[in-house]
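Here the complex is missing a single protein chain, while all its other protein chains stay put.
Chain naming follows the written order as A, B and C, and within any one chain the residues start at number 1.
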Amino acid sequence: VTTIAFIGLGTMGAPMARNLLAAGFDVVGYNRSPARTEAFAAGGGRAAGSVADAVAAADIVITMLPDSPDVTAVLSEPGGVIASARPGTLVIDMSTIRPDVARAVAAAATEHGLRFLDAPVSGGEQGAIDGALSVMVGGAPEDVAAARPVLDAVGTTIVHVGPAGSGQTVKAANQLIVAGTIELVAEALTFLSAHGVDLAAAVEVLGGGLAGSTVLQRKGPAMLARNFAPGFRVELHHKDLGIFGDAAREAGVVAPLGASVAALMASLKAQGGGALDHSALLLLVEQLSGRGGTLPPAK
Amino acid sequence: VTTIAFIGLGTMGAPMARNLLAAGFDVVGYNRSPARTEAFAAGGGRAAGSVADAVAAADIVITMLPDSPDVTAVLSEPGGVIASARPGTLVIDMSTIRPDVARAVAAAATEHGLRFLDAPVSGGEQGAIDGALSVMVGGAPEDVAAARPVLDAVGTTIVHVGPAGSGQTVKAANQLIVAGTIELVAEALTFLSAHGVDLAAAVEVLGGGLAGSTVLQRKGPAMLARNFAPGFRVELHHKDLGIFGDAAREAGVVAPLGASVAALMASLKAQGGGALDHSALLLLVEQLSGRGGTLPPAK
Amino acid sequence: VTTIAFIGLGTMGAPMARNLLAAGFDVVGYNRSPARTEAFAAGGGRAAGSVADAVAAADIVITMLPDSPDVTAVLSEPGGVIASARPGTLVIDMSTIRPDVARAVAAAATEHGLRFLDAPVSGGEQGAIDGALSVMVGGAPEDVAAARPVLDAVGTTIVHVGPAGSGQTVKAANQLIVAGTIELVAEALTFLSAHGVDLAAAVEVLGGGLAGSTVLQRKGPAMLARNFAPGFRVELHHKDLGIFGDAAREAGVVAPLGASVAALMASLKAQGGGALDHSALLLLVEQLSGRGGTLPPAK
Partner (left out) sequence: VTTIAFIGLGTMGAPMARNLLAAGFDVVGYNRSPARTEAFAAGGGRAAGSVADAVAAADIVITMLPDSPDVTAVLSEPGGVIASARPGTLVIDMSTIRPDVARAVAAAATEHGLRFLDAPVSGGEQGAIDGALSVMVGGAPEDVAAARPVLDAVGTTIVHVGPAGSGQTVKAANQLIVAGTIELVAEALTFLSAHGVDLAAAVEVLGGGLAGSTVLQRKGPAMLARNFAPGFRVELHHKDLGIFGDAAREAGVVAPLGASVAALMASLKAQGGGALDHSALLLLVEQLSGRGGTLPPAK
């Protein structure tokens, strides 16, 4: 049976690791805060006391971490994945990080005889729980093939999009579209509300035509109900739009709507809304329009 | 049998009128350029020589015209609908026009003993041909009920969204979301292309997650194939975003992405792309990014 | 001596009319609210009870009114300037209105045997009091020549910029630059404050280089002192940016910064800041940046 080391048992990582267990893999979990490692062990997984312990006997290493520096540290520090894993181990980083950092750690891993895929996901906590994530994979075709049984246990749409770093590039584009679509829906709802239109009826008819989107379908009802509990937090989306912006600038790509929605997400965070769901962009549009958006007090 | 006068037999109007014929209504068509009226008659409809002729014996009048001034003229000029229709006639304007103009003609029609609905559509030429339009209806509930058999013959999603003018307000919001979503997809594709990602694979995985939209599904393949034949023309969408912008400003609603995409659509038109499909926003993003977008020469 | 009818004795009009008196002209004043007419008479002017009375014996008519519809009404209504002035009278509209409306009233005036100039001003209440306005004049050269002695009594920079309507076009461009420059200064000050820089020293050095502007010089100290008493009100600048936006759209001109600052000014008004000085854009940037901008409560 394939042994998987799973590093990072947070909101996304914990249910993903459980789905791997449920699919019959031998999973060794590690998390920096021990409580999460213990919770994983209580659920039937094996617990490791360090990254080195977790990866020493693994066939596959999965990392699911908050940001680029975390991934660089876990892979490259003394006692990290690169120093501790056996030659030929397949490392799959499923975090959302900078494409250039993904390429750098891919190069470092390869240089030390490991194989590496960047495989960030879309679908949120619910998708992680349901094993229904979309996975955008960058790397060598043979490594993607080797990873497929594992990825199939956590996701339903697994697509190989190009060489190392490509998974992160597609994820950045995904985050651009998601943020932008939420903002468009927020602008539309504020506009319709200001004109006295029946919002529920409007959302129904908008969803049936060319304006329809997964955002409208999944986020629309909560926005109408003014429920901004995450879901996906503003501060994370702010981080992701920073990744998009830097990668766009580096490539000379001009994205006017991307720049505009990044500024709005930054404002939401700056005004104290970092822990709200990203659909709270609605509150910002209402504030700008003088329509009583009650933003949380600035920190 | 219900007699319907259908004014405006253009790209959208002609197939809609044919679908009404096919549903068993008695349809009298009129178009300013006689060739289109004759084509309608050749297809089994009845032809009228003037607006007055068309509406004189009608139970229901449908107008499907290019812009606000056209609707005002056809309804309010001497020999127009208001002057010529019988008391109690139900007038359904399915054009996309300004909400304030819709309210004004609704008031004028009501004052003269007619009934009025604004019922703009979404779904494009193909939706008109297939009788699969989405219809957003503003007006009195009893008039919406009376119109339903007729609207069911041209559309599949018929939603009453509020009082007079509300249909146009929702249509304006629809056009905001559609334009914005096309632009987001255009920015994402240019970004992915600049980074060497496999675009077809990327579109597949983006469509499977929270970034999915009807725009991505219906317009994505043509954008990848660089086919910008309309579809829905830039110059019409430019007009519609003008309607949105004016109505937002009037209500004090601030829509940063709406303002930004309106400027981009205006640029596409100003540079000579008015007759292209609105998905040609891709060409503009490529131009801005120095990536060889071959825009048509400025007029 | 030349007789001037002065219609509109508001914040700007009253001191301008007084300067004409002081320059030795015979000035007949009229204002819709009689108190302002009486105040003008108390200061040595002649008072008229109606537009018709004021203009009947005038050589020159000056209008200084809030907005386009006011100018259209005062010129074209029964008892208005066109109906009441003698043939050959020179009408100078110094209001800030839409260029297309200026061209329309110019045409109407000319058709009735009058001469017409659009001559909006820049310089604010203080400039009006000091007789130091800048005047941008559109119309026929010989009419500009005839108007010059009058304009010299209210302004120091009098420039003929083109045919009828051109004065208003230049004024619209002026308002774009002024609003945009205030916003740039607001963004710079918020940025500098967030980074702990000495603002007064920064403003001094910024003003000495390529970043220097009349806005920085005249508005900077009040912005540092957080004094947002008008000056020039947000609601008027909002009106003016609407004129710019419509005229730009009509001509196919794409102005990204113009669109962006118009949205910000609209937000300031929508949030209840309409009566503040336009330099209150600083409060909006602070709000967006979570830096305690205390905006007035939304109306």
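A few points about this structure:
Here, a residue touches a chain if its C-beta (ideal position, glycine included) is under 8 Å from a C-beta of that chain, and two chains touch if they have at least 3 such contacts.
Worth saying up front: this structure is predicted, and the values here are computed from it rather than measured.
The chain not shown here is in contact, across the full complex, with A, B, C. Across the entire complex, the residue among A:Ser84, A:Ser260 or A:Ser289 in touch with the chain not shown is A:Ser260.
Considering the full assembly, C:Ala172 is the residue among C:Ala5, C:Leu21, C:Val81 or C:Ala172 that touches the omitted chain.
Summary of contacts with the chain left out: across C:Gly80, C:Pro99 or C:Gly139, the touching residue is C:Pro99. When the full complex is taken into account, the listed residue touching the unshown chain is C:Val185, out of C:Val27, C:Leu75 or C:Val185.
With the whole complex as reference, residues 99, 122-124, 127, 134-136, 156-157, 159-163, 165-166, 169-170, 172-174, 176-178, 180-181, 183-185, 187-188, 190-192, 194-198, 201-202, 204-206, 208-216, 218, 244, 247-248, 251-258, 260-261, 263-264, 285, 288-291 of subunit C touch the missing chain. Within the complete assembly, residues 242, 245, 249, 252-256, 259-260, 262-263, 266-267, 269-270 of subunit A touch the chain that is not shown. Where subunit B meets the omitted chain, the residues involved are 256, 263, 267, 269-272, 287-292, 298-299.
In this section, only the chains that are shown with their structure count from here on.
Put simply, the chain nearest the middle, going by average C-alpha positions, is B.
The most distant chain from subunit C, with centres taken as the mean of CA atoms, is A. With centres defined as mean CA coordinates, subunit C is found 39 Å away from subunit B.
Chain centres here are Cα averages; for subunit A and subunit B they lie 37 Å apart. Among all residues of subunit A, those that touch two or more other chains are 256, 263, 288-291.
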